[in-house]
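Of the protein chains in this complex, one is absent; all others appear in place.
By letter and in written order, the chains are A, B and C; residue numbering begins at 1 in each of them.
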Amino acid sequence: MPTRDEIAAFLAAEFPQTKALVSAVGDRGATVTHDVGLDELRPGGTVSGPVLMELADVALYVAILGEIGIVPLAVPTGLTINFLRKPAADRRVVGVCKLLKVGRTLAVGEVWLYSEGVEEPVAHVVGTYSIPPRRAPESPST
Amino acid sequence: MPTRDEIAAFLAAEFPQTKALVSAVGDRGATVTHDVGLDELRPGGTVSGPVLMELADVALYVAILGEIGIVPLAVPTGLTINFLRKPAADRRVVGVCKLLKVGRTLAVGEVWLYSEGVEEPVAHVVGTYSIPPRRAPESPST
Amino acid sequence: MPTRDEIAAFLAAEFPQTKALVSAVGDRGATVTHDVGLDELRPGGTVSGPVLMELADVALYVAILGEIGIVPLAVPTGLTINFLRKPAADRRVVGVCKLLKVGRTLAVGEVWLYSEGVEEPVAHVVGTYSIPPRRAPESPST
Partner (left out) sequence: MPTRDEIAAFLAAEFPQTKALVSAVGDRGATVTHDVGLDELRPGGTVSGPVLMELADVALYVAILGEIGIVPLAVPTGLTINFLRKPAADRRVVGVCKLLKVGRTLAVGEVWLYSEGVEEPVAHVVGTYSIPPRRAPESPST
């Protein structure tokens, strides 16, 4: 399975627009972080919802790549986010993904989003990815 | 209720980062569009999921502002997206929101996302916003 | 493709516990109804949420069977419901499903739920079903 550095290099090459950084990957999960820029704040000084959704999407994608290998054909099929608390404007956002299932054609994971250093989560995400039925030789489908 | 131009001006001032443009607002709905940039494509030449989520979020927000007035305190509480088809890489994305309910404290809407000029939708979103329970007298803008 | 009567007979045989009746099926959609019993009311005299979810699930399932044939292996993968208004305690509930996508392995549909004879919907559902990747030649019923 790919290392954190390999996945980070893949992300940087394929998604140069993302500001998300890969902190950890493996054990059916991943942790990613995102520096909040001024242009990502909403009125009232809070991080905008789409920034949180993008970070959660990256966390899911990275966790799945860590599990099935670097498969660019994994595509998202659905995502549900619940916003729980106002994120701090001056802290990085951290997304912690745990995969709930990696099946033959579908992977499901949840992502907890935090303002770095704050215990209570700011949002919770559940997302699904469609994964190619035929995988690379190291993970043959049945 | 605010006009399309007033809401567009509010968005441009408060969310300068968004590329979404307001095409129409009113009648418990809104239409917004988004020019797809090269930096918003995923491997395979399709529009990234977070771009669609951001556009849907803006469509919901604009539709709600059109209904309750320009109330910066409306905040998203949840959003569910289902990705249906691969968006065209070379077409603008259009988000068409219809509000399903505008209650005392919660507004719910759905958004259909399209590649401009293509009939079949690329994604479907349902989102909820919390709206301030007591509105200022006719919701003056800030 | 199966007729309304064939699907109704299949439901009655395989899901004898459901109170849902199939009113219409076809054209990538379905309509089902449900007589509300006293034991399905919540405090305050409204239809309980799970009754609405069950009806929506049946509507989706029937619409999918109408599209791909009577395939018992279609299984739900996810469902999101938003409750919009209090259903009437003394009216049947009607679920109207439209499929948004019927792909190779995944079908997605939305369901509007109504108190019969009332225009405003009481709930909105989006649900996904996994469908068997290889269909038997023109999906014969079992």
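Here is the rule we go by: contacts are C-beta pairs under 8 Å (C-beta built on N, C-alpha and C of every residue); 3 or more make two chains touch, one makes a residue touch a chain.
Just so we're clear, the structure is a prediction, and the values are computed from it rather than from any experiment.
Asker: On chain B, where is the contact patch with the chain that was removed from view?
Answerer: Answer for chain B: residues 77-78, 80, 105-106, 128, 130, 133 touch the chain left out.
Asker: For review purposes, identify every residue of chain C that touches the missing chain, sorted by number.
Answerer: Chain C touches the chain not shown through residues 14-17, 39-40, 42-44, 48-50, 53-54, 57, 72-73, 75-83, 86.
Asker: Could you pull out which residues of chain A are in touch with the chain that's been left out?
Answerer: 80, 82, 84-85, 100-101, 108, 110, 121, 124, 126, 128
To be clear about the criterion, only the chains that are shown with their structure count from here on.
Asker: Over half shared numbers or under half: where do the identical copies chain A and chain B land at their interface, same or different?
Answerer: Interface between chain A and chain B is built from largely the same residues.
Asker: Could you work out the angle of the rotation that brings the CA atoms of chain B onto the matching CA atoms of chain C, rounded to the nearest 5 degrees?
Answerer: In degrees, rounded to 5: 180.
Asker: Can you give the whole-Å distance between the Cα centres of chain A and chain C?
Answerer: Centre separation, chain A to chain C: 32 Å.
Asker: Could you grab the centroid distance between chain B and chain C? Build each centroid from C-alpha atoms only and quote it in angstrom.
Answerer: Roughly 29 Å separates the two chain centres.
Asker: Measuring from the mean C-alpha position of chain A to the mean C-alpha position of chain B, what distance in angstrom results?
Answerer: Chain centres of chain A and chain B, defined by C-alpha means, are spaced 23 Å apart.
Asker: Name the residues of chain A that each touch 2 or more other chains.
Answerer: Correct list: 77-78, 80.
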